[in-house]
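Showing subunit A:
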Amino acid sequence: MTENILFTHGNQAVVEGALVAGCRFYAGYPITPSSEIAEEMSKRLPKLGGIYVQGEDELASINMIIGASMAGMKAMTATSGPGYSLMQEGIGLAVATETPIVIVNVMRVGPSTGIASKPWQGDIMQARFGSHSDYEIISLYPWSVQEAFDLTIEAFNLAEKYMTPIILLSDGILARMREKLYIRSPNEVEIIERRKPNVAPEVYKPYARDENLVPTIASFGDGYAIIRDSLTHDERGYYLEKPETQAHYVWVLNEKIKRNAEKIQKWDEKFTDDAEVVFIAAGPMARIVLAMVKEARSEGLKWGFFRPITIWPFPEKQLNNAVRNANNVIVVEMSYGKLIYPVRWTLRNNIRIGHIPWLSYVAPSPDEIRKLAEKEVMG
Partner candidate 1 sequence: MALQQGALQAGKRVFDVIVIRDRCKECGLCIEMCPTKVLDRENTYNVYGYRPTFLKNRDRCIGCKICENICPEFAIFVKEVLK
Partner candidate 2 sequence: MQEIVLHPLEKYLRSDRLPHTWCPGCGIGTVAQAFIRAVDELKLDPSQIAIVSGIGCTGRIPLYLKFDGAHVLHGRAIPVALGVKLAKPNLKVVVFGGDGDILSIGGNHLIHAARRNADLVVIMVNNFIYGLTGGQVAPTTPKEAYTYTSPYNPDSKPFNAVQLVAASGATYVARWSTAYPVLLKESIKKALTRRGFSFIEVISQCPEIFGRLNGFKTPYDLLKKIKDVGIIRKNISPFDTKYDWNNEITLGEFVNKDEPTYLDYLNQIIEKARGQGDKK
């Protein structure tokens, strides 16, 4: 059994998770700190009969994985901030055509080229709002190497289940830190495959939906003469320039995620039953915050901890429940301010929202956060 246990870094964990989930197509462009994902995929996929393509740029990469997914394969790409910005139009295409893909954004210092090899948490809003116009997205953010593996499998499952692109967030800390990873085998985990149509082509409607608003979309080559259109389309996939078509179309693309949010959302909370101050953080930063909260608790302070694991759809109900007895929340993040936004939108008016924007790319120690926390709680 020991060959299933590695001491490895977050990028490797993402690759292992993707392969267990059944990903056999990767197209990517090298960008620090995500390049190890591409490198490992280029080594492993051919051994499994899979395909690695080094795209000529990120635009080629995102569009290639969309094409591969339209033809029936589970496909993935990985990038960082500058490349993620280039992929926004492609993400919109995947949303509009309801094509399942997984995009890994290993966040780094920005804006623009920033500092390639240093971590940051500045793309949390972009994960939700990066592409133009109205859509909802699912985004996951692991905090450990094991969770990176597990959430990668979850990302593929959610993509196939809801026929939508998934943004898997990571950062320069998680990409490089090494921990024990237990590689679950495919029969130890749930692996979801997209549904296939079971009606005749003459009556098939690619965007007809079930009660969860999820369509059953045929793959190319299955004999359904299906049209996948980036233009606003109806149930047949046909472009229609009609107000009622657009109204229904934009409603259904958003409602598909919103309606199923509680089935999708994952979060983590500790010591929230009687917490007066709840600290909110995501990703590896959250481990530092949790260490600090634990120490404060052991000294008798009534502090609690909340970690959104699905950043989007943001676990609003769950957060409101976690802070039911609190009068103060403090958002801790390694950025100027991103996670603070969904927190502000979610919480009721009579709770005080504090903010610790950690502007250094050197991760803090729990003590450093503790000092800032004490000030923030007082002030």
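Inclusion criterion for the candidates: all candidates are chains of the complex that A comes from, given by their letters.
Keep in mind that, in the parts below, a contact is a pair of C-beta atoms (placed from the backbone, for glycine too) under 8 Å apart; a residue touches a chain by one contact, two chains touch by 3 or more; residues count from 1.
Model, not experiment: these values are computed from the prediction.
A.B. asks: Out of the listed chains 1 or 2, which is the one touching subunit A within the complex?
C.D. replies: In this complex, among candidates 1 or 2, subunit A touches 2.
A.B. asks: Any idea which subunit A residues touch candidate 2 in the complex?
C.D. replies: Answer in residue numbers: 3, 25, 27, 43-44, 46-47, 49, 51, 53, 55-57, 59-61, 63-73, 75, 89-90, 93, 97, 219-231, 238-239.
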